[in-house]
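Note that one protein chain of the assembly has been removed; the remaining protein chains are unaltered in position.
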Amino acid sequence: MPALQRGAAYASRERTIGRLRLGSLVKAVLIASILTSVLGAMLFTLPDLSETQKQWLRYALATNLAIFSIEYAVRFWLAPEINPEGQAQPWQARLAYARSFLGLLDLLVILPIFFWLLIPHESGIYNFVGLLALFKSAHYAQSMQLFITVFRNERKPLMSYLVVLLVLLVLFATAAYVVEHDAQPNTFRSIPHSMWWAIVTMSTVGYGDIMPITPLGKLVGGLTMILGIALFAVPAGIVTNGFAAELKRREFVVTWRTVANVPLFKTLDAIRIADIAQLLKAQVVPARQVVVRRGEMADAMFFIMSGEVEVDVPPEPIRLGEGQYFGEIALLKESPRTATVLTVEECTLLSLDARDFRRLMERHPDLKLAIERVAEARLHTHADGTPVTG
Amino acid sequence: MPALQRGAAYASRERTIGRLRLGSLVKAVLIASILTSVLGAMLFTLPDLSETQKQWLRYALATNLAIFSIEYAVRFWLAPEINPEGQAQPWQARLAYARSFLGLLDLLVILPIFFWLLIPHESGIYNFVGLLALFKSAHYAQSMQLFITVFRNERKPLMSYLVVLLVLLVLFATAAYVVEHDAQPNTFRSIPHSMWWAIVTMSTVGYGDIMPITPLGKLVGGLTMILGIALFAVPAGIVTNGFAAELKRREFVVTWRTVANVPLFKTLDAIRIADIAQLLKAQVVPARQVVVRRGEMADAMFFIMSGEVEVDVPPEPIRLGEGQYFGEIALLKESPRTATVLTVEECTLLSLDARDFRRLMERHPDLKLAIERVAEARLHTHADGTPVTG
Amino acid sequence: MPALQRGAAYASRERTIGRLRLGSLVKAVLIASILTSVLGAMLFTLPDLSETQKQWLRYALATNLAIFSIEYAVRFWLAPEINPEGQAQPWQARLAYARSFLGLLDLLVILPIFFWLLIPHESGIYNFVGLLALFKSAHYAQSMQLFITVFRNERKPLMSYLVVLLVLLVLFATAAYVVEHDAQPNTFRSIPHSMWWAIVTMSTVGYGDIMPITPLGKLVGGLTMILGIALFAVPAGIVTNGFAAELKRREFVVTWRTVANVPLFKTLDAIRIADIAQLLKAQVVPARQVVVRRGEMADAMFFIMSGEVEVDVPPEPIRLGEGQYFGEIALLKESPRTATVLTVEECTLLSLDARDFRRLMERHPDLKLAIERVAEARLHTHADGTPVTG
Partner (left out) sequence: MPALQRGAAYASRERTIGRLRLGSLVKAVLIASILTSVLGAMLFTLPDLSETQKQWLRYALATNLAIFSIEYAVRFWLAPEINPEGQAQPWQARLAYARSFLGLLDLLVILPIFFWLLIPHESGIYNFVGLLALFKSAHYAQSMQLFITVFRNERKPLMSYLVVLLVLLVLFATAAYVVEHDAQPNTFRSIPHSMWWAIVTMSTVGYGDIMPITPLGKLVGGLTMILGIALFAVPAGIVTNGFAAELKRREFVVTWRTVANVPLFKTLDAIRIADIAQLLKAQVVPARQVVVRRGEMADAMFFIMSGEVEVDVPPEPIRLGEGQYFGEIALLKESPRTATVLTVEECTLLSLDARDFRRLMERHPDLKLAIERVAEARLHTHADGTPVTG
């Protein structure tokens, strides 16, 4: 990493910390707004609410809607800064936000005010617009994408499971109806009534409003319950394996992306990157361990998958984090390490063996040229010619 | 892939798309028929149904049965086209359908009409024939086979689990009977009555019609519930691991089948195919990535496991999908790639290294001969001598 | 496999089939006896049983006890044949059965008769001795050992889980007591009463006899329920991973045992066998596939892990099953295969590469000697000198 880049990283780091503090506060306010909006709308339905209490709830709602309106304006205006990728013009970025899924949800939440501002009138329905704030929770469930992917990947077995579930429900409901109808003509009145019993039993909810009383009916009920246990096992099996497969796939894609983002490899095609990704060995290194030591021979370069390392270069050590790499220049120059690198916390590193690195270059002359060009450029940025993360 | 084959693929593709549109409509109608049939039969049991409503349900049933009859006739008549494999004569294919499991289910659903047409008479039971349509849902639960396989593979541990469950039920029911009988002689009347309590409790349904009231009885109940939690874990564990094992096995068989279907490898015996299948490396390539580039040296051939790739050959790019392969001719001729191949969506490719490919040929002279013969045949089909998927 | 051994295998096979038919009948009778014994004892507790019905139940019980007594006598007498391993004297085998866990359970079930025969008297307790037959179910839950092993392996995390569960129960019970005691002094009377509510809620049984009614109480209840969901996830996670680890370990031990049982490797020490076990590659081969073909060069030997293969040797093909192996003599003699081997059903084979086989021999001269001695012995058994399984 050249010095210039290093300086930039520092500055960005500091700004990030400043932002984080402000960001945490803003985030807390917004989450509180969402929670009080939804809670307020729910409390509004309480039948024994005094007029004063209702007025307070209306004030709270108005405050929250104001906050959401400001949030929308800020998100709209700062769209080019928040999400700078791929948009040439600021207005394009703003339009992109306004038309995005999250942007539309944000708009939906504040839309009722504009209606009311345009045509002010009294209607009970306005007391419940706070419920819409529920949709804003999509901003704060980042890992939700993992669930959605797993459920989309496994939609076929899950749908099949649902079909099986429905068929079993109808079968057991019919059986219970046939067996119990004469004994309890009022509760097991019809198959639809019996269906209610079947779903309440199979899902193991068991309200107790409707249940078999004849010995035969209890036998049917017992079988329904045992099947209910088996029924819990099937989606658990599907979802658990879906998670495992998706996580494995993501791990590969992460490796692929890490390699694809190394300047050296940017010009390579997909398969060659996948090839390199497979040469990498994952290593979990505990905290405060030496990874490379100044003066030692270089036998590998490293990509950081998670965690942070410290490179002790003068004037003061710098830190490298997820997605960054080190040790490549010493490998190219076939020189000893010029710095010691320690792990700050437990790190997952991907190492590319010197041998594999060289074999790769021999096999692909175009890659070798690219490497030499990049190395040349890097060393020129350094006035003193010393590779930093060597 | 020779030009002729390519043309055929196109034509088949267009026909498929046309069919898919019609097919989706037909499928929707059939699913609606099944749902309304079953729902109608269930609604018929409602005690407070007016005669007019009953008449409407009968009309709906008649319509659905007509649809099912037409479906049966069409499936029977088009059997040779729907499932062309392995049947020399059209009538053999039709008979095969009529005698298949799904065919028999289809027949079962419409059988009551024929009875009624032969001997027209009034009977309440005819109102419920719609319930039989439930069996037709087997057509629409394609992934169900996976469940069946997993449950069949794991039938031994699952049966053992059932035995343990039953033994525990009897033990806890006896304990609860002994402890609670004196306090509640009417609810815990006998061990069979206590069994009902045990299954209702262990399956965590908990209707609330029968439960312990003495301190000792509540202790027995609490233990039963804690065991109930453990009981959910066991089938979940069995089924989850069963899914994982079956999916792994399927993955291998799919690879094996893919390799076995390559013309080159058709003459090999099972073990050699398994050997080759193990030489293949799976690679997940994101969408819109270059896999091979025109003019580059060929270092591997590829089998498509999932996803689609685009080969940009003149006059217009062609697409290859699951089970197809590319890049083998350039490997055989040791010439540069003659076309660029891009992924259309995320693909899983299996690559066979040029080195492994050649080692294979050296070891098995018969394989080498077969390869040269196939390559010769392929190049002759091409009038211009240019390998398409290079 | 020499001819003699082949003949023995045939004879044993035929006897096995004959036994299986008789065995299935005997097994069915015994299972029926167990079920009717337990059911009978349970029915005896029904309060509205007529004297005639009671008499019938007593007759059934007497019959079942007679059957169990005969079973015990037969198992005792035939102990040397049923379990011939490791016992020099028939009486030692019989004593071993009598002192085994299953033997003691079998005795326990019939013990009450002997008491009654010694001191005939009338007692109500005798009506319930049928319940003891429950213990005999241990004979029919062969996979149960897997559960026991998994639960024993995971006993530490499961116990920790139980401790956490109990601590949470006490905490939530105390919270609910504090919150609800004033509103419902009769149901939430004390912390022990509240504990009953906590376990009924956390296990998601929910009888409905005791539940919070104040808003704060419902909040405590809601948290208890959400924790209840999380509580189901933990044992599921422990048990699922326990199953996976145990199955993986068993797979290794099976491979190890298979290798250790090959005559060739019997003299090796544990580590060397483990070494060889790691050289083996598992291959799943679909049904009706050629594994080795007569006349081809031998490049591996095979151990059958599951499934059956057919070796087409004159006069008629023989079958080899789980734990057997083939292809080793051709490997030793460096001659072409003398027979074709097909899979009868889907098989899992472990193949040992010719190269690894030879490297092994070079490294260990003692192993080489042993191999040559075994091969010599095998070829001498064959009068015609042709190795059977090629």
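For reference, chains read A, B and C in written order, and residue numbers begin at 1 within each chain.
Keep in mind that, in the parts below, contacts are C-beta pairs under 8 Å (C-beta built on N, C-alpha and C of every residue); 3 or more make two chains touch, one makes a residue touch a chain.
In this text, all values refer to a predicted model and were calculated from it rather than measured experimentally.
Engineer: From the list C:M42, C:A79, C:I110 or C:M195, pick the residue that touches the absent chain.
Structural biologist: Among C:M42, C:A79, C:I110 or C:M195, only C:M195 touches the chain that is not shown.
Engineer: Of the listed residues C:L49, C:L107, C:L216 or C:V234, which contacts the missing chain in the full complex?
Structural biologist: C:V234
Engineer: Which of these touches the unseen chain: A:G103, A:G217 or A:P235?
Structural biologist: Within the whole complex, the residue contacting the unshown chain is A:P235.
Engineer: Write the list of chain B residues that the hidden chain touches.
Structural biologist: Answer for chain B: residues 204-208, 236, 240 touch the chain left out.
Engineer: Could I get the residues of chain C that touch the absent chain, sorted low to high?
Structural biologist: Touch set of chain C with respect to the missing chain: 156-157, 159-161, 163-164, 166-167, 170-171, 173-174, 177, 185, 189-192, 195, 201, 204-208, 211, 215, 218, 221-222, 225-226, 228-230, 232-234, 236-238, 240-241, 244-245, 249, 252-253, 256, 269-271, 274-275, 278, 363.
Engineer: For chain A, enumerate the residues touching the unshown chain of the complex.
Structural biologist: 38, 41-43, 45-47, 131, 134, 137, 140-144, 146-147, 150, 162, 165, 192, 195-196, 199-200, 203-209, 231-232, 235-236, 238-240, 242-244, 247, 281, 283-286, 289-293, 299-300, 302, 343, 349, 351
Operating definition for what follows: only the chains that are shown with their structure count from here on.
Engineer: Determine how many degrees of rotation, between 0 and 180 and to the nearest 5, align the Cα atoms of chain A with the equivalent atoms in chain B.
Structural biologist: 90
Engineer: Need the CA-centroid distance for the pair chain A / chain B, whole Å please.
Structural biologist: Computed from C-alpha means, the inter-chain centre distance equals 30 Å.
Engineer: Quick check: what residues of chain A touch more than one other chain, meaning two or more?
Structural biologist: 204-208, 236, 240
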